[in-house]
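Data block below; observations after.
Every protein chain except one is present and positioned as in the full complex.
Letters are used for the chains, namely A, B and C, taken in the order the chains are written, and counting of residues starts over at 1 for each.
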Amino acid sequence: MRKVCVVVGSRANYSSIKSVMCAVRANPDLKLQLIVGASALLDRFGSVVDVIEADGFEADAKVTMIVEGETPGTMAKSTGLGLLELPTIYGMLKPDVVVSVGDRFETMATAVAAAYMNIPLAHTMGGEISGTIDESIRHAVTKLSHLHFPANRQAAERIIRMGEDPTMVHVVGCPRIDLVAEIAKGDGHLESPDWLEREGAGAHITLDTPFLLVSQHPVTTEYGQGEPQIVETLAALHDLRMPTIMLWPNADAGSEDVSRGMRKFREKYRPEYIRFYKNFPIETYARLMLSCGCALGNSSAPLREGAYMGVPSVNIGTRQQGRDRADNVVDVPHERRAIVAAVKSQLAHGRYPSNHLYGDGDAGGRIAKILVESPLRVQKRLAY
Amino acid sequence: MRKVCVVVGSRANYSSIKSVMCAVRANPDLKLQLIVGASALLDRFGSVVDVIEADGFEADAKVTMIVEGETPGTMAKSTGLGLLELPTIYGMLKPDVVVSVGDRFETMATAVAAAYMNIPLAHTMGGEISGTIDESIRHAVTKLSHLHFPANRQAAERIIRMGEDPTMVHVVGCPRIDLVAEIAKGDGHLESPDWLEREGAGAHITLDTPFLLVSQHPVTTEYGQGEPQIVETLAALHDLRMPTIMLWPNADAGSEDVSRGMRKFREKYRPEYIRFYKNFPIETYARLMLSCGCALGNSSAPLREGAYMGVPSVNIGTRQQGRDRADNVVDVPHERRAIVAAVKSQLAHGRYPSNHLYGDGDAGGRIAKILVESPLRVQKRLAY
Amino acid sequence: MRKVCVVVGSRANYSSIKSVMCAVRANPDLKLQLIVGASALLDRFGSVVDVIEADGFEADAKVTMIVEGETPGTMAKSTGLGLLELPTIYGMLKPDVVVSVGDRFETMATAVAAAYMNIPLAHTMGGEISGTIDESIRHAVTKLSHLHFPANRQAAERIIRMGEDPTMVHVVGCPRIDLVAEIAKGDGHLESPDWLEREGAGAHITLDTPFLLVSQHPVTTEYGQGEPQIVETLAALHDLRMPTIMLWPNADAGSEDVSRGMRKFREKYRPEYIRFYKNFPIETYARLMLSCGCALGNSSAPLREGAYMGVPSVNIGTRQQGRDRADNVVDVPHERRAIVAAVKSQLAHGRYPSNHLYGDGDAGGRIAKILVESPLRVQKRLAY
Partner (left out) sequence: MRKVCVVVGSRANYSSIKSVMCAVRANPDLKLQLIVGASALLDRFGSVVDVIEADGFEADAKVTMIVEGETPGTMAKSTGLGLLELPTIYGMLKPDVVVSVGDRFETMATAVAAAYMNIPLAHTMGGEISGTIDESIRHAVTKLSHLHFPANRQAAERIIRMGEDPTMVHVVGCPRIDLVAEIAKGDGHLESPDWLEREGAGAHITLDTPFLLVSQHPVTTEYGQGEPQIVETLAALHDLRMPTIMLWPNADAGSEDVSRGMRKFREKYRPEYIRFYKNFPIETYARLMLSCGCALGNSSAPLREGAYMGVPSVNIGTRQQGRDRADNVVDVPHERRAIVAAVKSQLAHGRYPSNHLYGDGDAGGRIAKILVESPLRVQKRLAY
């Protein structure tokens, strides 16, 4: 029975791996080991660990590792902290394979520690293209990984072009789509308006009329521009004055700049049309996306889940530059008028047809199966 | 004037970057910043920092960062320590570009810290192929780097195939060859037999007759096999009974296994034909290689400098598997008889013609020139 | 010329050492070296580093070292991070003496690193008694320190009773009083109502009528009780409904509990009588204290500066238990009615006579003089 160790470091991580965790847990040939760390432990980012435990998972270890400051330097140090602690924990858990998720900065610690310790490393969501430091992290992790689980054919081809062994590259779909597909089978209604009202802060809004879903993160490679960037988005929201659900940014360098912009705006305008949230249960977020009039910001969710659900989306700035996208996404720069125009146009268009660009909803099951069957090797070799 | 920060972490690192440091120091448009860390600070590995300072370089910072134990886990932790300290030091030095060297484990800390901190990262010796964890590290660092200085056309092509921007990939040669080329211009005689006699430990040997130069490191991906592997090599030496210069292994995981094998052999046989060294001044090492009858072990030096000098070499095991090599190298497994036979055959063959596979001796100058002129960008993007 | 290295890790630290830094800077026989780290670098705690630089001090190094989470565990880890980085920085600065301030958790890193590295360690504000983990830290730092600068005779006697060499214990007064004494010489009026209006968040209040100054921190040894504790204080404020200046808590374990209580209260009641601040320039804080009707909470400031200024004060809970105090302080438990009654009684009483229990305003000058003249030894020995 193979021990599969998953390291979850943020709310985005958890959304991206939850269906895999479920499939591993359900598979009699696999044993799930779970390490929760980084921003997933922090109240400021919505205590994702509580959501994980409420979902019935138990953390084998919890590793606080975020060095506060949200600068490029602390992002490096946080990774260093992970690299100091994970070897001891891997030593206690003795996993047969470690799963690293996507392209977040703390993922590098997960990957380097496993690779150095001769623990076969599986990587989800590799081979994609984007902006910010994620672009570098994602491909570096690919070069440390032994087993690849890209979301689609295009990503798989990029991984193979980068010199990875084609027999170790498996197109499985993005595990985030699994959750969405499950929910889309239902009636798509929000089941928990109470939750939305009880949690969050700011205006009391109703979601009966078309509403906006906004999530904008810092771009680490444009560090220092987070505040002017969010100001444009907020100005657009102020112009649109529609019911709006808005998430606080993730823990990347520059997060405080984005947050400051949001706090100042909130202090100044006390907008009676925006409600702010630190985090959502994944299902709630998916339902919100499914029922929103338009998703905007620079998260990858509108490009991934959004493609599957056909959500009209406005993608702002460079963070998702180069990432494969379906028709549901309109790109605009950090410019308030362009944002307003794009949102209006998307609202007018309405829902798009579902596009399976990022998978069909069974990534978790496929990954678990391959984790049972795949040979696991330690020594890598560039395939050319 | 661009500030160029070089991080030197081991004796191998210093050999690989010294000519670049000289060229940067000599260039009026560049300012050299030097961080010395990891095993380069340790007496056990020959206090490379003293050699560096004796060469007239001054360290802006010294960072002890080797977590003792030489296990796969401590190798990860040492990298973590580097990641914790380098951000503070980069913050003090504010370099315009950081140069990371090759594929040693601590190089990952240099690279991740720079990349996360939006400091353009230049990488030497990328695009090569080998065994051990170095293979993964080298390509992961490539994916974090903005400016590439491969040693030859083959390596450059691999870097480009991995998706790097071709305008940022410069074939310059391996800087280690620069030192060798300089020395080969001289008469090639060892200038410091006194030094050799004064330093080191073990037998008193003379180098007038053909002698062997041996350097064998652990293979981290074959962790635990270091002792039986070195035992085969030592048995071969015991059979050959020729004057032998032998280096202690580097700080990779498994180093203690190799050292233990060497220590036991030494205790048991007190071989009157081997002298052991922790480190050499680079020039001395190059001269030894130039005048030895045969170089053997699993270091990359016989493949690199050895090609240029035409040194008959015997490469043992998988550590250099896949690395480009000239005719001067014979490959054998960890098997005493095979080693003995190959050494005898190489001694019989004698010197090979010089091969410029790894450069022609002006890598340092080319790199400095490009560091002055190249655009430096922060955001990377996969080129396909 | 002795190099005196001061490590400032929080706003409280800076208040406690600023006059010493000024006196060292002004002394031709001393050279000031400054390391700024921990919460003093964080926006969330008011970017104390900006205040320090605005005061004309330049940081030789800035060390982010707060592991986010504000749990007992992260408090220990933050100290560990300091212990990893300070040796490298001490190695670069080569101080002749390190000054550690008071009893904050990161002070332990300052002290252990210096003591282990044979750098003579001077300690201010030792020998006092309090609750929370500070009590243990303070005395442990005393046992690592070579030169002691207690605030008063009582503290000095405790230090000597703990076995310290009496010739190394100097009663100098608390450096925080130096700033207060300077300000008290002036007319005592707030010079910067604009600043108070521009900064902070919450209600717009005027300070013409008697106002309250509130600062309540978590008690780490009562971890988990921070929220119910602040709820009592806030309920008392809600009852009193006077103009109130309130500080967010420091970075100790449990800080988030206190903050959460404050945020919830603010969301729920939107109190139009409280204005919230992350930090004050020291002088502003001193002036606020000088002009407030009553200071309350569990900070040491009302006991120290408050004694000198005769500020009517209400001390809540165990955090200051055992600390020497003058007549200006009334102690109450975490109980809203008791707090209200004590505040009303103190407002009715009005200003107290000045008490020099914590010094007379020349601690900085005395410390600088002793730093020039004192023998500095490395080996300690219990004096009994």
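Assume a residue touches a chain if its C-beta (ideal position, glycine included) is under 8 Å from a C-beta of that chain, and two chains touch if they have at least 3 such contacts.
Everything numeric here is computed off the predicted structure, so don't read it as measured data.
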Chains in view touching the one left out: A, B, C
Of C:Leu83, C:Met246 or C:Ala307, the one touching the omitted chain in the full complex: C:Leu83
Given C:Gly37, C:Pro95, C:Gly131 or C:Pro218, the one touching the chain that is not displayed: C:Gly131
Contacting the left-out chain in the complete assembly, out of C:Pro166, C:Gly186 or C:Gly322: C:Gly322
Chain A, residues in touch with the chain not shown (by the definition above): 61-64, 81, 84-85, 87-89, 91-92
Where the unshown chain meets chain B, residue by residue: 41-44, 64-69, 71, 73-74, 77, 81, 201, 256, 260, 267
Residue ranges of chain C at the interface with the undisplayed chain: 72-77, 79-84, 86-88, 90-91, 105, 108-109, 112-113, 115-118, 129, 131-133, 135-136, 139-144, 158, 161-163, 220-223, 253, 318, 321-322, 378-382, 384
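We adopt the following convention: only the chains that are shown with their structure count from here on.
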For chain A paired with chain C, centre-to-centre distance based on mean C-alpha positions, whole Å: 41
Cα-centroid distance, chain B relative to chain C, in whole angstrom: 51
Residue numbers of chain C (touch at least two other chains): 64, 81
